[in-house]
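Omission of a single protein chain aside, the complex is shown with its protein chains in their original locations.
This part shows subunit A:
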Amino acid sequence: MKVTRNERVNNMTIASMQGVIKRYGSHVVLDYIDLDIQEGEIIGLLGPNGAGKTTLIQTLTGMIPFDRGKIELFGNSKNPFSNQNKERIGLVTQEITIFEELTAKENLQFFAGVYGLKRQEKKKRVEEALEFVGLADKGNKVPARFSGGMKRRLNIACALTHRPRFLIMDEPTVGIDPQSRNYILEAVKKLRENGTTILYTTHYMEEVQAIASSVTIMDQGQIIKNGTVEELIQTVQHEEKVRIDVTDPDSVPVNSLEKIAGVKKAIVAGSQIIIISTFGSGNLDRIITLVKEHAGVLGIQADKPNLEDVFLTLTGKQLRDKEEE
(Lines give C-alpha, C1' and ligand atoms only; values in the text may rest on other atoms or scores of the structure.)
Protein backbone atom coordinates (compact mmCIF):
# COMPACT_ATOMS: atom_id res chain seq x y z
CA MET A 1 0.00 0.00 0.00
CA LYS A 2 1.60 3.21 -1.12
CA VAL A 3 1.01 6.33 0.92
CA THR A 4 2.50 9.67 0.14
CA ARG A 5 3.19 12.11 2.94
CA ASN A 6 0.71 14.95 2.72
CA GLU A 7 3.10 17.61 3.78
CA ARG A 8 6.74 17.57 2.79
CA VAL A 9 9.36 19.79 4.30
CA ASN A 10 11.84 21.21 1.86
CA ASN A 11 14.82 19.85 3.80
CA MET A 12 17.34 17.18 2.94
CA THR A 13 15.96 13.67 2.89
CA ILE A 14 17.81 11.81 5.62
CA ALA A 15 16.35 8.41 4.93
CA SER A 16 14.13 7.03 2.25
CA MET A 17 12.55 3.62 1.75
CA GLN A 18 10.93 2.95 -1.58
CA GLY A 19 8.81 -0.11 -2.18
CA VAL A 20 10.72 -2.14 0.41
CA ILE A 21 9.54 -5.70 0.84
CA LYS A 22 10.85 -8.11 3.45
CA ARG A 23 9.67 -11.70 3.70
CA TYR A 24 10.41 -14.52 6.10
CA GLY A 25 9.51 -17.55 4.03
CA SER A 26 6.00 -16.91 2.77
CA HIS A 27 5.24 -14.40 5.53
CA VAL A 28 5.50 -10.80 4.36
CA VAL A 29 6.84 -8.73 7.25
CA LEU A 30 7.30 -5.47 5.37
CA ASP A 31 4.84 -5.00 2.56
CA TYR A 32 5.90 -2.37 0.04
CA ILE A 33 7.09 0.25 2.50
CA ASP A 34 7.43 3.82 1.26
CA LEU A 35 8.83 6.18 3.83
CA ASP A 36 10.68 9.48 3.54
CA ILE A 37 12.29 11.10 6.57
CA GLN A 38 13.28 14.75 6.20
CA GLU A 39 16.00 16.46 8.21
CA GLY A 40 14.79 17.88 11.54
CA GLU A 41 11.61 15.81 11.65
CA ILE A 42 10.45 13.60 14.48
CA ILE A 43 8.52 10.79 12.88
CA GLY A 44 6.37 8.78 15.22
CA LEU A 45 6.07 5.27 13.89
CA LEU A 46 2.95 3.94 15.54
CA GLY A 47 1.71 0.39 15.43
CA PRO A 48 0.73 -2.55 17.60
CA ASN A 49 3.15 -5.29 18.62
CA GLY A 50 4.03 -7.35 15.57
CA ALA A 51 3.21 -4.57 13.10
CA GLY A 52 6.72 -4.68 11.65
CA LYS A 53 8.22 -1.60 13.31
CA THR A 54 11.40 -3.29 14.55
CA THR A 55 11.84 -5.10 11.22
CA LEU A 56 11.53 -1.75 9.47
CA ILE A 57 14.31 -0.38 11.68
CA GLN A 58 16.49 -3.45 11.16
CA THR A 59 16.06 -3.05 7.41
CA LEU A 60 16.66 0.69 7.48
CA THR A 61 19.91 0.24 9.41
CA GLY A 62 21.15 -2.58 7.16
CA MET A 63 21.07 -5.16 9.90
CA ILE A 64 18.90 -7.49 7.87
CA PRO A 65 18.66 -7.63 4.08
CA PHE A 66 15.42 -6.85 2.27
CA ASP A 67 13.93 -8.69 -0.69
CA ARG A 68 12.83 -5.82 -2.94
CA GLY A 69 12.85 -2.05 -3.10
CA LYS A 70 15.38 0.66 -2.44
CA ILE A 71 16.83 2.30 0.66
CA GLU A 72 18.68 5.60 0.60
CA LEU A 73 20.50 7.11 3.57
CA PHE A 74 21.94 10.63 3.48
CA GLY A 75 21.54 10.68 -0.29
CA ASN A 76 23.49 7.46 -0.77
CA SER A 77 21.51 4.64 -2.34
CA LYS A 78 24.48 2.66 -3.75
CA ASN A 79 26.01 1.88 -0.37
CA PRO A 80 23.54 3.22 2.18
CA PHE A 81 24.96 1.16 5.06
CA SER A 82 28.55 2.37 4.68
CA ASN A 83 30.54 3.10 7.82
CA GLN A 84 30.39 6.79 6.92
CA ASN A 85 26.58 6.66 7.10
CA LYS A 86 26.61 4.48 10.21
CA GLU A 87 28.61 7.23 11.95
CA ARG A 88 25.70 9.59 11.42
CA ILE A 89 23.10 7.24 12.87
CA GLY A 90 22.35 6.48 16.50
CA LEU A 91 20.21 3.54 17.49
CA VAL A 92 18.31 3.19 20.73
CA THR A 93 17.30 -0.44 20.82
CA GLN A 94 14.09 -1.82 22.24
CA GLU A 95 16.07 -4.27 24.36
CA ILE A 96 18.48 -2.72 26.84
CA THR A 97 21.80 -3.22 25.09
CA ILE A 98 24.42 -2.09 27.53
CA PHE A 99 27.34 -3.96 29.01
CA GLU A 100 26.39 -4.95 32.53
CA GLU A 101 30.03 -5.54 33.54
CA LEU A 102 31.11 -2.00 32.63
CA THR A 103 30.29 1.21 34.50
CA ALA A 104 27.97 3.76 32.89
CA LYS A 105 30.99 5.85 31.90
CA GLU A 106 32.86 2.87 30.44
CA ASN A 107 29.78 1.90 28.45
CA LEU A 108 29.72 5.33 26.85
CA GLN A 109 33.51 5.30 26.31
CA PHE A 110 33.16 2.00 24.45
CA PHE A 111 30.67 3.48 21.98
CA ALA A 112 32.47 6.82 21.72
CA GLY A 113 35.69 4.94 20.85
CA VAL A 114 33.99 2.92 18.13
CA TYR A 115 32.74 6.15 16.60
CA GLY A 116 36.34 7.32 16.43
CA LEU A 117 36.24 10.14 18.98
CA LYS A 118 39.62 11.27 20.24
CA ARG A 119 40.58 11.25 23.93
CA GLN A 120 39.61 14.83 24.94
CA GLU A 121 36.52 14.91 22.76
CA LYS A 122 35.50 11.49 24.03
CA LYS A 123 35.76 12.59 27.65
CA LYS A 124 33.67 15.69 26.96
CA ARG A 125 30.97 13.81 25.02
CA VAL A 126 30.70 11.09 27.66
CA GLU A 127 30.14 13.69 30.39
CA GLU A 128 27.65 15.47 28.15
CA ALA A 129 25.67 12.31 27.40
CA LEU A 130 25.53 11.33 31.08
CA GLU A 131 24.36 14.82 31.97
CA PHE A 132 21.77 14.74 29.21
CA VAL A 133 20.11 11.58 30.51
CA GLY A 134 20.42 12.60 34.16
CA LEU A 135 23.05 10.06 35.15
CA ALA A 136 25.95 12.43 35.74
CA ASP A 137 26.33 11.26 39.35
CA LYS A 138 26.10 7.58 38.41
CA GLY A 139 28.98 7.49 35.91
CA ASN A 140 31.17 5.18 37.97
CA LYS A 141 28.41 2.75 38.91
CA VAL A 142 27.74 -0.51 37.08
CA PRO A 143 24.27 -0.80 35.51
CA ALA A 144 23.52 -3.92 37.54
CA ARG A 145 22.69 -1.52 40.39
CA PHE A 146 20.45 0.68 38.21
CA SER A 147 16.66 0.71 38.13
CA GLY A 148 14.91 -0.21 34.86
CA GLY A 149 14.38 3.46 34.04
CA MET A 150 18.05 4.33 34.65
CA LYS A 151 19.16 1.46 32.42
CA ARG A 152 16.80 2.75 29.71
CA ARG A 153 18.35 6.21 30.00
CA LEU A 154 21.87 4.78 29.78
CA ASN A 155 20.70 2.81 26.75
CA ILE A 156 19.73 6.12 25.15
CA ALA A 157 22.98 7.84 26.14
CA CYS A 158 24.97 5.09 24.39
CA ALA A 159 23.40 6.22 21.11
CA LEU A 160 24.15 9.90 21.70
CA THR A 161 27.89 10.21 22.41
CA HIS A 162 28.72 10.71 18.73
CA ARG A 163 25.92 13.29 18.26
CA PRO A 164 24.07 11.47 15.49
CA ARG A 165 22.22 13.43 12.83
CA PHE A 166 19.63 10.68 12.64
CA LEU A 167 18.47 8.96 15.81
CA ILE A 168 16.34 5.84 15.66
CA MET A 169 14.52 5.01 18.86
CA ASP A 170 12.82 1.65 18.97
CA GLU A 171 10.21 1.69 21.75
CA PRO A 172 12.57 3.40 24.22
CA THR A 173 10.00 3.61 27.02
CA VAL A 174 8.82 0.01 27.20
CA GLY A 175 8.39 -1.24 30.74
CA ILE A 176 9.49 1.83 32.71
CA ASP A 177 7.94 4.05 35.35
CA PRO A 178 6.07 7.25 34.35
CA GLN A 179 8.83 9.48 35.79
CA SER A 180 11.53 7.93 33.60
CA ARG A 181 9.16 7.99 30.63
CA ASN A 182 8.62 11.72 31.07
CA TYR A 183 12.37 12.23 31.40
CA ILE A 184 12.94 10.39 28.12
CA LEU A 185 10.21 12.31 26.31
CA GLU A 186 11.69 15.60 27.53
CA ALA A 187 15.11 14.44 26.30
CA VAL A 188 13.64 13.70 22.87
CA LYS A 189 12.15 17.18 22.75
CA LYS A 190 15.57 18.67 23.59
CA LEU A 191 17.15 16.63 20.80
CA ARG A 192 14.51 17.95 18.41
CA GLU A 193 15.44 21.49 19.41
CA ASN A 194 19.07 20.68 18.56
CA GLY A 195 17.99 19.67 15.07
CA THR A 196 18.37 15.88 15.40
CA THR A 197 16.14 13.90 13.05
CA ILE A 198 14.34 11.19 14.98
CA LEU A 199 12.42 8.08 14.04
CA TYR A 200 10.50 7.12 17.17
CA THR A 201 8.62 3.84 17.22
CA THR A 202 6.09 3.07 19.90
CA HIS A 203 2.67 1.66 20.51
CA TYR A 204 1.84 4.39 22.99
CA MET A 205 -0.15 6.96 21.03
CA GLU A 206 0.14 9.56 23.80
CA GLU A 207 3.94 9.60 23.34
CA VAL A 208 3.58 10.19 19.63
CA GLN A 209 1.04 12.95 20.25
CA ALA A 210 3.47 14.60 22.66
CA ILE A 211 6.63 14.63 20.53
CA ALA A 212 6.11 13.78 16.87
CA SER A 213 5.99 16.32 14.08
CA SER A 214 4.41 13.68 11.88
CA VAL A 215 3.04 10.20 12.37
CA THR A 216 3.23 7.04 10.32
CA ILE A 217 0.81 4.28 11.26
CA MET A 218 1.82 0.69 10.57
CA ASP A 219 -0.10 -2.52 10.80
CA GLN A 220 0.64 -6.01 9.51
CA GLY A 221 3.78 -4.85 7.73
CA GLN A 222 2.09 -2.04 5.87
CA ILE A 223 2.11 1.72 6.25
CA ILE A 224 -1.55 2.45 6.38
CA LYS A 225 -1.58 6.20 6.92
CA ASN A 226 0.73 9.10 7.56
CA GLY A 227 0.55 12.82 8.22
CA THR A 228 0.63 15.19 11.15
CA VAL A 229 -1.30 14.31 14.30
CA GLU A 230 -3.94 16.92 13.42
CA GLU A 231 -4.28 15.67 9.87
CA LEU A 232 -4.78 12.11 11.01
CA ILE A 233 -7.35 13.06 13.63
CA GLN A 234 -9.25 15.10 11.05
CA THR A 235 -9.70 11.97 8.99
CA VAL A 236 -11.89 10.46 11.73
CA GLN A 237 -13.63 13.60 12.92
CA HIS A 238 -16.61 12.82 10.78
CA GLU A 239 -17.24 10.00 13.23
CA GLU A 240 -18.61 9.67 16.74
CA LYS A 241 -17.35 7.18 19.26
CA VAL A 242 -19.37 5.92 22.18
CA ARG A 243 -18.11 3.57 24.88
CA ILE A 244 -20.71 1.60 26.77
CA ASP A 245 -19.70 -0.25 29.94
CA VAL A 246 -21.81 -3.37 30.21
CA THR A 247 -22.21 -6.25 32.64
CA ASP A 248 -21.80 -9.03 30.09
CA PRO A 249 -20.14 -7.77 26.89
CA ASP A 250 -20.00 -11.18 25.21
CA SER A 251 -23.77 -11.49 25.16
CA VAL A 252 -24.20 -8.26 23.16
CA PRO A 253 -24.70 -9.08 19.45
CA VAL A 254 -22.07 -6.96 17.75
CA ASN A 255 -23.40 -7.86 14.28
CA SER A 256 -26.83 -6.50 15.16
CA LEU A 257 -25.28 -3.28 16.44
CA GLU A 258 -23.45 -2.83 13.15
CA LYS A 259 -26.79 -3.12 11.29
CA ILE A 260 -28.18 -0.04 13.05
CA ALA A 261 -28.28 2.93 10.67
CA GLY A 262 -25.15 5.07 10.97
CA VAL A 263 -23.05 2.51 12.88
CA LYS A 264 -19.74 1.91 11.11
CA LYS A 265 -18.12 -0.44 13.56
CA ALA A 266 -18.88 -2.11 16.88
CA ILE A 267 -16.10 -3.72 18.90
CA VAL A 268 -15.97 -5.54 22.21
CA ALA A 269 -12.98 -4.35 24.27
CA GLY A 270 -12.80 -5.82 27.74
CA SER A 271 -15.98 -4.85 29.59
CA GLN A 272 -16.81 -2.16 27.02
CA ILE A 273 -18.62 -2.04 23.72
CA ILE A 274 -17.08 0.60 21.46
CA ILE A 275 -19.35 1.90 18.74
CA ILE A 276 -18.18 4.15 15.93
CA SER A 277 -20.95 5.91 14.06
CA THR A 278 -21.22 8.47 11.30
CA PHE A 279 -21.15 12.00 12.71
CA GLY A 280 -24.71 13.19 13.58
CA SER A 281 -26.35 9.87 12.91
CA GLY A 282 -28.58 10.18 16.01
CA ASN A 283 -28.65 6.46 16.67
CA LEU A 284 -27.71 6.42 20.34
CA ASP A 285 -31.24 5.52 21.54
CA ARG A 286 -31.43 2.48 19.29
CA ILE A 287 -27.91 1.39 20.28
CA ILE A 288 -28.65 1.59 24.01
CA THR A 289 -31.99 -0.16 23.59
CA LEU A 290 -30.33 -3.04 21.77
CA VAL A 291 -27.50 -3.29 24.29
CA LYS A 292 -29.96 -3.20 27.24
CA GLU A 293 -31.85 -6.15 25.76
CA HIS A 294 -28.76 -8.34 26.23
CA ALA A 295 -26.76 -6.88 29.11
CA GLY A 296 -26.92 -4.35 31.91
CA VAL A 297 -25.59 -0.89 31.02
CA LEU A 298 -23.18 0.44 33.67
CA GLY A 299 -22.11 3.65 31.99
CA ILE A 300 -21.88 5.55 28.71
CA GLN A 301 -19.21 7.96 27.52
CA ALA A 302 -18.54 9.80 24.28
CA ASP A 303 -14.89 10.39 23.31
CA LYS A 304 -13.09 13.05 21.32
CA PRO A 305 -11.10 11.35 18.58
CA ASN A 306 -7.38 10.69 19.10
CA LEU A 307 -4.71 8.61 17.37
CA GLU A 308 -6.15 5.48 18.97
CA ASP A 309 -9.41 6.20 17.13
CA VAL A 310 -7.55 6.77 13.89
CA PHE A 311 -5.97 3.36 14.30
CA LEU A 312 -9.26 1.78 15.28
CA THR A 313 -11.02 3.24 12.28
CA LEU A 314 -8.29 2.21 9.87
CA THR A 315 -7.72 -1.33 11.13
CA GLY A 316 -10.78 -2.27 13.16
CA LYS A 317 -8.62 -3.11 16.16
CA GLN A 318 -7.07 -1.40 19.13
CA LEU A 319 -3.49 -0.22 19.23
CA ARG A 320 -2.78 -1.90 22.55
CA ASP A 321 -4.14 -5.06 24.03
CA LYS A 322 -6.02 -4.63 27.28
CA GLU A 323 -3.37 -6.73 29.06
CA GLU A 324 -0.62 -4.34 28.00
CA GLU A 325 -2.43 -1.40 29.52
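To be clear about the criterion, contacts are C-beta pairs under 8 Å (C-beta built on N, C-alpha and C of every residue); 3 or more make two chains touch, one makes a residue touch a chain; residues count from 1.
Basically, contacts and distances are computed from a predicted model.
Its UniProt record calls the unshown chain "Multidrug ABC transporter permease", which is the correct pick from "Anti-sigma factor antagonist", "2-oxoglutarate ferredoxin oxidoreductase subunit beta", "Multidrug ABC transporter permease" or "Septum site-determining protein MinD".
When the omitted chain is restored, the residue from A:Ile14, A:Ile71, A:Val126 or A:Cys158 that touches it is A:Cys158.
Of A:Ser16, A:Thr61, A:Thr196 or A:Asn283, it is A:Thr61 that touches the chain left out of the display. One of A:Ser16, A:Gln109, A:Thr197 or A:Thr216 touches the chain omitted from the figure, and that residue is A:Gln109. Residue A:Thr93 is the one among A:Ser16, A:Gln38, A:Thr93 or A:Thr173 that touches the chain not shown. In the full complex, subunit A touches the omitted chain through residues 58, 61-63, 83-84, 86-87, 89, 91, 93, 95-97, 99, 101-102, 106, 109-111, 113-116, 158.
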